[in-house]
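Pasting in a structure now, in structure tokens, and then I'll have a few things to ask.
Other chains of the complex are left out, but the ones given are in their true place.
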Amino acid sequence: MRLGVCYYPEQWPEERWAHDARMMADIGLELVRIGEFAWSTYEPARGVEDFDWLDRAIDTLASSGLEVVLGTPTATPPVWLSLERPDILSVDPHGRRRPYGSRRHTCPTSGAYREESARIVERLGQRYGQHQAVVAWQIDNEPGNHDSARCWCEECQDAFSGWLLHRYGTVEALNDAWGTAFWSQTYPSFESVRLPVPTMTSHSPSLLLAHRRFASEQVVAALKEQYDLLEPLSPGRLLTTNLYLFELDVDAHQVMRLGGAAAFDSYPHGSAEPADVAYRLDFARGAAGPGRETWIMEQQPGPINWTEANPPVPPGQLTDWVTQAAAAGVDTLLFFRWRAARYGQEQYHSGLLRHDGTPTRAHEEVRALAIGDVTKPRATVALLHSWDDAWALDIDPHAPGFDYLRHMVDVHAAARGLGHAIDIVPPGDALTGYQVVLAPYLHLASPERSAALESAVGAGATIVVGPRALVKDRDDNWVNQRFPAGITDHLGGHVAEFLAVDEPISIVPWNVDAGRWLETMDVTGEDTAVLASYANGYVQNAPAVIRSGSWVYVGCSSRAAWAACLELLIGRA
Amino acid sequence: MRLGVCYYPEQWPEERWAHDARMMADIGLELVRIGEFAWSTYEPARGVEDFDWLDRAIDTLASSGLEVVLGTPTATPPVWLSLERPDILSVDPHGRRRPYGSRRHTCPTSGAYREESARIVERLGQRYGQHQAVVAWQIDNEPGNHDSARCWCEECQDAFSGWLLHRYGTVEALNDAWGTAFWSQTYPSFESVRLPVPTMTSHSPSLLLAHRRFASEQVVAALKEQYDLLEPLSPGRLLTTNLYLFELDVDAHQVMRLGGAAAFDSYPHGSAEPADVAYRLDFARGAAGPGRETWIMEQQPGPINWTEANPPVPPGQLTDWVTQAAAAGVDTLLFFRWRAARYGQEQYHSGLLRHDGTPTRAHEEVRALAIGDVTKPRATVALLHSWDDAWALDIDPHAPGFDYLRHMVDVHAAARGLGHAIDIVPPGDALTGYQVVLAPYLHLASPERSAALESAVGAGATIVVGPRALVKDRDDNWVNQRFPAGITDHLGGHVAEFLAVDEPISIVPWNVDAGRWLETMDVTGEDTAVLASYANGYVQNAPAVIRSGSWVYVGCSSRAAWAACLELLIGRA
């Protein structure tokens, strides 16, 4: 695993650069990411360029043997550009154009934003695309972060109408698909489908899901324009971007399949719990897929500044994080950041150096890192993750606190706790070669989904389907059949009743809590076995987990229930 | 008690209608409410009508012997109408017109809204007013719900100025009545009294109370226009509407006295506690008054979808709810809804059928219902409930958590716990025939109020007055005398000090907690007895409950204190 660091030459005196570069090389760093927030420094006004300092910065780094990852600066356009072309700025749900002064205040759809992005990216590509020291590019920075994918400007409204036209063809088809007769909100035209803004009570889930998909696709399209521009200008270089997983803004799978690597930013203290780190690592490797690299573009080296608590990082913790990343197959890892910032919003974010340039504990830990050759894990367990399902659950959780990521991490942790390596597989990827396919939350039904599961069974896999599976159609409307729709025959059973429980219910024979979301099952097949039942409440004795051949349905939601079930199914590794 | 169900033929294939109708009849349902959200289906565009499907739907229901309650569709005007006449939409406190896409996004004052409502209601009345199967009408749907009574559009502003002119005559009279010299906010004209929107700190309580009254009256006036139009067009049919009690938006008594029945929607899981169900039942019967019917237009049959927790409904629970309603004198009860919705915002709301049309547990419980003849309860205890008092308390609770409905339910539950039947009596209704009149929160003083109490005493009743009684005048300003103003002579005592207590205080001889709001009493009359005193704190030994002849004042607020007091006064039934 190669190591590197994020650096901001524009924030430090030029006299210091060479010293920093030598210090980096000295502790074994090979890569330096620079430039992603430097637009106003190299283009201080319309028609004025000053790339000399950047040339010298790259050369200085190269002189110490460091390779450069160059960022495109489109997450923070300069103030002069926001003033000259205010339509690059996004608009909030109340119609207020978002002011500059922070970051990601741009609209991904805006023609002006796309145009100016293309212009500056082309200029960078021309100047640095074939620079020997530049080995990779980071496109934009944390796309979607800060809930920036959704914008309510008129360009987005127009694009949304066009997107709907493309998807549904006629407004009658849209009205049918969304069931707008409900509450009498039948649309007379595509133009009349307005981007959802707060009103008396909630909007149609079909509209909300369409908005999520549309906004994510706008971000992906804006990114792709940059990839497409840079590729010919910078041949042989790896192109990627850095996602802050797991915000709902953008479909991470679509973003991570652009370019040559799946990269994300690793801030364990911004996650809810340690098991999240493992989930992110397996997720990114699965998102990369075979033959593409996995990067951590930013790795927290000490306390961060933007969470509620910003807890300390004890000695050894950073070493553990890096070792865990290597074991999970990360190819390249950069620390964020070299030196703590003296200015701006992130002054309390730690670096490998303190604000005054003296080395921290983290600096010494990095120097001491000894990561041998690591083989990427080979998993026999697959776990299915899909942004569509996450959005649908977020739009209507029904049971308080039932959260997509939380549930996925629970099932993932249940399998990891048994010692199994796990691949987290995007929708559409092949499921062949796995002994077990876990589908903890397969909410939206489609013929393709059922076919993919059947084909995995055909290839020898056992399929373990979690609750609320195959309940809704692609437009987030309820299926017109018993669920899990499309696989009830395979299971020899279906869901009888679902419950957002308000008091603990256990399952036997495992004697563990069943979770906040439960389903009771009706068994219809002769070969269907009840693996577990509820132990108390009015659902006592009702089946909770059933199995028929290669098909298993788990009607409950706790980590403990899944751990017990998986131990029965696949044992300890 | 007749039973029925809410049905949406426009949401299901026509082929299914007859099957559904037979199933309804089969389990003993007699009535079906339809049409209240169907505007866009029967009037899909300006000048285009399609009532044929509705004709067929009604005929299909009638063929199975079912009677129809037809809804007027004014809670959800179609999108084309919102686009054509945007001034039907309400405006939020920040001046933003509320977007369509949900429901109740209309302004009750809007001339365009009133005009279009009248047009469509007249059309419905002409077509279905004398249809044999149509036995009742539901006007609008849950008027006031989602805080929809208050609107800040210019039409409301103008109407508010006119309303004030009508009420006060001159702006000098208004300034006097509201005491606007306080904080120097004397109004130069009625036009300058703006609808209250958030500002640096709070607005005058007189303004806030006037706004509450005005908004409620606008809703009542808009409803009344529909009643007045339909009555001649649909002779002999019962007219009503369905309230979601107990939002503060509209004065439920004024609404429930329109037409032929007091109807409400019963969602026990949307209430704070089980005692609320009993309160709603007695409230609706009292709001109906003698000779008018009480309806539950919508009865939750299983889990609902719009609360925080959406808990399960165990077997037998629905039967209990229906039995309780019958015992409280409900004449007609409809379940909401027949079949769970596949589309729109309420997909997780249960029905008697599942989404796929199969029967649920609730369906079987309804089939098994066996409610014999029930006599309406005859109560000897009256309890006074008033929207004016509820608004005034909401505007300035002073003690955190002191909530009008909570307090009313506490006193009601205290009396019910002793086995007494209770009538909840609207302001202005006769108090004759009751042995005891409970006035748990008689906040606003007026000569009429004192006279009504005196006349009840004259007719033999004992009056039990709760804390914060007769403290304010009609404009929510403090009386210029000791309180409870106007009855201190009857009591031989008055309030010495009021306390929003921060630590538990008990009363003796009952040894129960006295509640969060307490008052100490000065006894001035020779015949006045102290029934209970405070047991600790600096109020130790101060009188808490006093009595003189037929007049009792309870200076504390807990359910336990009221239960002890009422047991002493009226014993167990």
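Lettered A and B in written order, each chain numbered from 1.
By definition in this document, contacts are C-beta pairs under 8 Å (C-beta built on N, C-alpha and C of every residue); 3 or more make two chains touch, one makes a residue touch a chain.
As the structure is a computational prediction, the values presented were derived from the model and not from experiment.
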Legend entry - Size of the entire homomeric complex in copies, 2 being in place: 3
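One rule holds for everything that comes next: only the chains that are shown with their structure count from here on.
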Legend entry - Rounded Å distance between subunit A and subunit B, as computed from the means of their C-alpha atoms: 46
Legend entry - subunit A - residues contacting subunit B, complex: 94-95, 178-188, 192, 194, 196-197, 199-207, 396, 398-400, 477-482, 497, 499-502, 537-538
Legend entry - Interfacial residue positions of subunit B with respect to subunit A in the complex: 8, 10-11, 37-41, 44-45, 73, 76-80, 83, 94, 96, 98-105, 146-148, 303, 305, 308-312, 314-315, 340-348, 354-358, 360-361
